[in-house]
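The next block holds one structure in the form of structure tokens; read it before the comments.
Missing here: one protein chain of the complex. Every other protein chain is in place.
Just so it is clear, A, B and C label the chains in written order, and each chain counts residues from 1 on its own.
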Amino acid sequence: MRKELKEYKFDWMLLSCFSAASKLQNGTEKEYQQMLRYIPYFRGVVETVLSTGKPGQRFIEICAKYLDNLVNAKERGYHTAITTFCFSPIIFYAMDIMPICLEVMSVMLTFTYKRGSSDFLDFCNEVGFTETSCSSQRGSLGAYLAGIGTDIDMIVTDTPGVCDTNANAFAFAASYLNKPFFQLDMPPDLTGNRSDEYHREDYKALIAFLEEHTGKKLDLDRLRETLQEAEKQDAMIAELEELARLVPNPLPVTYNFFVYASRFLFAGMPECTRVLEAMLEVGRKNAAEGKSGISNGKEKVRSFFCYIDHYVQSLKFWQMLDEYGICYQGNILSRSWASNAPHVKEYGTYEAAYTLHTDDLDKLIGDIALLNSRMPMIKSIRGPYDAPHMWLQDTLSLAKMYKADFIVYNGTPGCRNTWGMVKLLARDTEKAGFPTYIMYADAFDERVQSWETTRDRFLEFLTVRRLI
Amino acid sequence: MMDAFLHAATSLENDYVKKWKSAGKKIIGYTCSYVPDEILHSVGILPYRIRGYGVGDTAIGDTYFGPFICSLPRCMLQLAGERKFAFLDGIIITPGCDSMRRLDECWRKANDDIQGILPKFHFHYGVPHKYADYTIKWFYDETVRFVNAVESHFNVRVDEEKLRNSIRLYNESRKMLEEFEALRCAEKPPFSGTEALAVIISGCAMPREEYNALLKNFLEESKALQGIKNRIRLMLVGSANDDIELVRVIEESGALVVADNLCFGARLYEDLVEEQGDPVFNLAKRYLAHNECPRRYGDYKKRLAILREKAHRARVDGVILQNIRFCDLHGAENGLFERDLEKEGIPCMRIEREYGPLVEKGRLKMRVDAFVERIRQKRREIA
Amino acid sequence: MITAGCDVGSLTAKAVLMEGDEIRSFEVIRVYASPEKSAREVMERMLSKVGMKFDDIECCVGTGYGRKHIGFVKGVESEIACHARGAFFMNPNVRTVIDIGGQDAKAIKVDQQGNVSRYVYNDKCASGTGRFLEIIADALEVPLEKLGELSKKSTEFYTLSNQCVIFAETEIISLVNDGKDIPDIVAALHRAVANRIAALAKSISVETEVVMTGGVAKNEGMFEALQQALGVEIKSVPQPQIMGAIGAALFARDLLVRT
Partner (left out) sequence: MRIVAGCDVGSLTSKAVIMSDGKIIASSIIKSKARPWESAESVMNEALQKAQISMNNIAFCVGTGYGREKIPFVNEISSEIACHAKAARWLIPNARTVIDIGGQDCKAIKLDEKGNMVKFITNDKCASGTGRFLEVMAKVLGVGVDQLGELSSKSKNPITCATACTVWAQADVIQHINDGVPIEDIAAGINTAMAARMSVLAGNIGVEREVCMTGGVAKNEGVVQALEKILGVKIRRIRNADPQIAGALGAALIAKEKLGEDK
């Protein structure tokens, strides 16, 4: 790895960028331009995000806040845990543990640096990790392996049974850094008594682990508070999802990202609520005026992503969607599985959802265990893709309900899990009438496929299939 | 005798399988060593480990799997598509790893295009990734579900007494294999690593009674042999391998593979099944506990200890850590093994390879040669 | 109505001149570093064959890798659409088009109206393209055009399985080193590429009739091998390499009619 990278704490560098960006809106135009010059590459992202007004502003603020919490965690008496995006942070916040979500950190890296996370990606390989594993963890993990991030107390993941390459990254990190490790294991079936019980028992073991390594007992009242906030957020997300069903969709293309990133960072915390509030404000207003969320007001086609977004190159992917009037109807990872979510109601799939009973302390652990087992990816990628409540069913029902015109797959070459079945999925979705596009790009690493190629192939798909 | 083993190790529908079939008996294939053979044995079904051996190209495999998938399941699917597994009456897929678990869907969907390649009986065996009270319970329930599925599909009954007998038979086999292991790591092993692998693989491809008989003779004969000496002693670790040719190439460079920690290898037969108590529960416990492969996240230290112990017992001069491309589980763990074993002065060499026909013999050989040279140099240093 | 199609690919540039439904002239050349230059050159040579001038063309459409950089065209279309269009024009019964060009291979499904319904590109690995064949032909020191003929003389069956172009080159050289016969190696090479492309096509399921387009279709060895690998008959079309340019010329006709 380049020497200069080792000279600063990498998360501190990210914090500097994001906190600079969060202060932009309050300055004069001149100050604004001045500031942007310090973050030349990041500029594209910042401008895209800030152009959405208050929601974007708040989003950048909470990113900065998150990074600030992370960088100063130790001083403020928090424990730290490396974890994954599909792990609900609620339990950590309720126990004064600062969750370090690797995938989100990797996204932030691709946003801020021209070379993105490539140096860290490569560093992982240098220390013996496989280059074929998923780039979403590997990006920021490299920095922690190199010892240039905040000190870590423990490593916790919930992807065993769902995604090897993800779980393996955490297991590797634990062995490499010699830190305590806990895995929540997911059985192949989502629903049914056996699975419910397994989820619950496993979650109890998690709590025991966290208590052991923090030396603190879980305070159920605090957990309840956090869950109450989460409940409120679920209701707001449900309203946003309801708005997205409208034609035209009143939400800008970036909102999906804001929703799930906020959840991954701050579920159950007021920070997340603030972003959701701001988005709802805009969404409701647009809806009342019958306005589309696309910048030029014209929604031409509606896309649904059956996997993840494309983060490299200053959010250019989203800018492109916006420019061509392609409305982004979200992806499989951005949906909430609370029982009040519109798609749960629409299709009556309550058994695959979770309900919070915050009035009953005895039920809290069971509820949060179930909530966690319904996190994105964890929920719909664990079993055979065509099993009930799994990938195919979710993709088709969401695409239908959100009136998508086509479906896009994007992931990382490291994603054995979805690459193992995406050809089959695409056959089925095509049969169901959705033109389906499989992208070969890496969501986090431009070196796999250049942005130019990604863009050209994507636009070619749209033209050839007569979507635009 | 070696011929019998070599034959079974280098063919899919071997003579034992043919004989079994022509007697009108059933065979069930499985992909991963978490499946308790004994249950099938007790109802007169031959358990058979599905392999990817002998594939030419992988056009069928590539049709369904995406491009970034381990070639082992792709080869298995290829063979299935070529009807090379037509003798199977059932298959069991476990979520061993992600590549392997997608064999379930890919095989089913390939069957839509190439009719009749999927046996009527197929079972998804949910194996947990950790060992705790509640995971054994899950695995036990899963095993009961499996017993029920076999019973109803094949119209048989899993009888407790018979199951106990099967467990005893397999334990006998395990004990013999322990002896075999001892011979293998002896100062002058009576057989090569290539032969050893053939012996081990045969166990997954023939009736246990015949296997035990062969093994017994083999052990006796081996004890009388001179033994091979003056070779660089290596241990082979990492991704699954059922190709004896790979070991042969390694041994051509003046090395002898005297130990392994492979899925098709020593890992298969370690640990006995308890013979007292509920046999199904005992099986669940043993099978979930014994298989130390990296899909058991967080148990790295345990596995390192196993390797270390084996390396000392077999007095190995070096360790080859190999993984199939896209096998992150073994690949990443190999990185850690290298770090930790080298620290203790055990030379290691990591390689990434493709499963399937050994086309990269030249490249592989070049590296093994260099590795052997490195070890020789070290020896000269010490001497 | 005189229209033209200009297909600037990764290795060759193709031009076709059509009058109504009739192909009046065509030309194929190797590309230069600049797509603009390749385009001009191929057009001029194609026109000079029939003694016509640029101005005689009422409308010209560009396609191929370099399409965005051709100055004189009135419109551009993707290669997928053009190959499908060209193949459908030549054979209206076509339902699957397999185009193997220099840089990539594609399988395209066409409906009864000639519209593209699904298509796929070759996977991330580049083996399975014309470039692959070229590199190997080079390593074997045989002319590209002779590959097909050579493979017919094969008597022994080998399997090549190395995915990577570059490493396959090494693998093939070591076969030569081992004294294996060139025709057998070439046949093995064709089978390897064909299998890869068959997997590609089958992943979107192959419907008959099947037509093969692109430069590689001129290699009979590949044509045969692909037929084998797909297990269905492939209908041949004359001049498969210019199919994209024909498609482009047809799109030019549409454009003219519309305006």
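A few points about this structure:
One rule holds for everything that comes next: a contact is a pair of C-beta atoms (placed from the backbone, for glycine too) under 8 Å apart; a residue touches a chain by one contact, two chains touch by 3 or more.
Everything numeric in this text was worked out from a predicted model, so none of it was measured.
Contacts of the undisplayed chain with visible chains (whole complex): A, B, C.
Only one of C:35, C:62, C:148 or C:214 touches the absent chain when the whole complex is considered: C:35. Of the options A:33, A:178 or A:450, the residue whose C-beta touches the omitted chain is A:450. Note on the undisplayed chain: of the listed residues C:24, C:69, C:146 or C:235, the one touching it is C:69. In the full complex, chain C touches the omitted chain through residues 10, 33-35, 65-66, 68-69, 103-104, 124-126, 129, 131-132, 140-141, 163-167, 169-170, 173-174, 176-177, 179. Touch with the hidden chain on the side of chain B covers residues 325, 342, 347, 349-354, 362-363, 366-367, 369-370, 373-374, 377-378, 381. By the touch definition given at the top, chain A reaches the unshown chain through residues 1-3, 114-115, 118, 122-123, 125-128, 131, 413, 446-450, 452-453.
In this text, only the chains that are shown with their structure count from here on.
Between the Cα centres of chain A and chain C there is a gap of 41 Å.
Chain A and chain B have CA centres that are 38 Å apart. Put simply, the C-alpha centre of chain B and that of chain C have 45 angstrom between them. Residue positions of chain B touching 2 or more other chains, listed in rising order: 63-64, 66-68. Among the residues of chain A, those in touch with two or more other chains are 413, 423, 427. Chain contact summary for the complex, chain C toward chain B: residues 123-125, 159-163, 167, 170-171, 174, 191-192, 195-196, 198-200, 202-203, 205, 229.
Touching chain A in their complex are the following residues of chain B: 63-70, 95, 97-99, 101-102, 104-106, 109, 124, 126, 128-130, 132-135, 138, 141, 294-295, 297-298, 300-301, 323, 325-329, 331-336, 338-339, 350.
If you check the complex, the residues on chain B that touch chain C are 56-64, 66-68, 113, 354, 356-357, 359-360, 362-363.
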